[in-house]
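The structure that follows is given in the form of structure tokens.
With one protein chain removed, the remaining protein chains of the complex are shown where they sit.
A and B are the chain letters, set down in written order, and residue numbers restart from 1 in every chain.
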Amino acid sequence: MSPQELLLVLELAGIFAFALDGALTAMRAAHLDLLGVIALGMVTALGGGTLRDVLLGNLPPANLQDWRLLFTATCGALVAFYGHRLLSRLSRPILLFDTAGLSLFCVTGAGVALASGAGPGQAVLLGAITAVGGGTLRDVLVRRVPTVLTATGGLYAVPALLGAAIAVAGTELDLPGLPVALAGAGVCAAVRLLGVRYDWHAPRARLRAPDALDE
Amino acid sequence: MSPQELLLVLELAGIFAFALDGALTAMRAAHLDLLGVIALGMVTALGGGTLRDVLLGNLPPANLQDWRLLFTATCGALVAFYGHRLLSRLSRPILLFDTAGLSLFCVTGAGVALASGAGPGQAVLLGAITAVGGGTLRDVLVRRVPTVLTATGGLYAVPALLGAAIAVAGTELDLPGLPVALAGAGVCAAVRLLGVRYDWHAPRARLRAPDALDE
Partner (left out) sequence: MSPQELLLVLELAGIFAFALDGALTAMRAAHLDLLGVIALGMVTALGGGTLRDVLLGNLPPANLQDWRLLFTATCGALVAFYGHRLLSRLSRPILLFDTAGLSLFCVTGAGVALASGAGPGQAVLLGAITAVGGGTLRDVLVRRVPTVLTATGGLYAVPALLGAAIAVAGTELDLPGLPVALAGAGVCAAVRLLGVRYDWHAPRARLRAPDALDE
């Protein structure tokens, strides 16, 4: 499987996972109808990669050019809409699909950035932006403070940065693509899920009286 | 009238309608002052076309280059601010201006996309993105769940996709520009207004207990 094909397969899997995530969020958090569910599913699935392509200057973005990506996003949203009873048998389905999308997109985002001539540091950053971008748009549209800021229980940007760094390091060292991609995605998913399970979080600042800082 | 001139005229009309829409929303939903009204009017009027140009890579966007577009958006906001008593005599003015902008922008967006070398499918999608983009930014800025997701009573993205599809099909078939544009905009407006009138909406998923899905 060529590196391009590998990236495409992982991208399609990430899009499908984020489409399920966004569509379930649309039904659960915003009680949207079928069209709203499809719309939020597509924004969640395609937002991160579109943001990445805009920042890289790859315009029009692949998400608007390649019908396979659009089709996969739509399918994911439809599966979530008609299969939500089945999906809700999973424990915390939204967390699972969000983690899957996060882990796959940090790897594919970094890979696309490197392939577009970005430096290693930029590629790590763009991988993380790709991974957190769609979910951030999703949260803004349904009026929630984005997970990347709150990471309610567990880390969110950190695992994405870790996964992207592993993918970039492996590529720079010319290691075989598939194991590198799986390692990056696996580490990202593990850190994300362990963080939620054991409620890892960064320290909070102890503020004095509310008037300590102005609005 | 050349195709370019036709697109410009329709774009100016759509910008004016969306500027009225955004400015009235700023007064009605957010009680902003004159400057806030102008700002929200301009974001609503210029947001969709700017997003379209960014996605097409037409940078800097026409909305920042052509003073006529900026001027029209400002005029629309000022008319809404000083003429709101008159405008509020209309039944549901915000709905009317939003529908006008939606119908004109799905056609102009698709036309600009085709003229920039986008394929038919992409052009339909970009037409719809142009049409719903400004209103979505408007809703996010005043902290409402965007109409494109909720479409409270009636459809929103569907009429935009229909209008854009008609415009693209007509252009591909080399039909004369003006009738095609009017047909696309007319169908979009009709479907939008009939949808509101008769409360068309897509099915909602019947969720089980709230704990069926995690947050």
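Operating definition for what follows: a residue touches a chain if its C-beta (ideal position, glycine included) is under 8 Å from a C-beta of that chain, and two chains touch if they have at least 3 such contacts.
Note that the coordinates shown come from a computational prediction; the quantities given were computed from them, not determined experimentally.
Residue in contact with the omitted chain (choice from B:Gly48, B:Pro93 or B:Pro159): B:Pro93.
Within the complete assembly, residues 54-57, 118-119, 121-122, 125-126, 136, 140, 143, 145-146, 148-151, 155-158, 201-205, 207-208, 212-215 of chain A touch the chain that is not shown. By the touch rule set out above, chain B reaches the unshown chain at residues 24, 26-37, 39-40, 50, 54, 57, 59-61, 64-65, 67, 70, 81, 84-85, 87-88, 91-95, 140-143.
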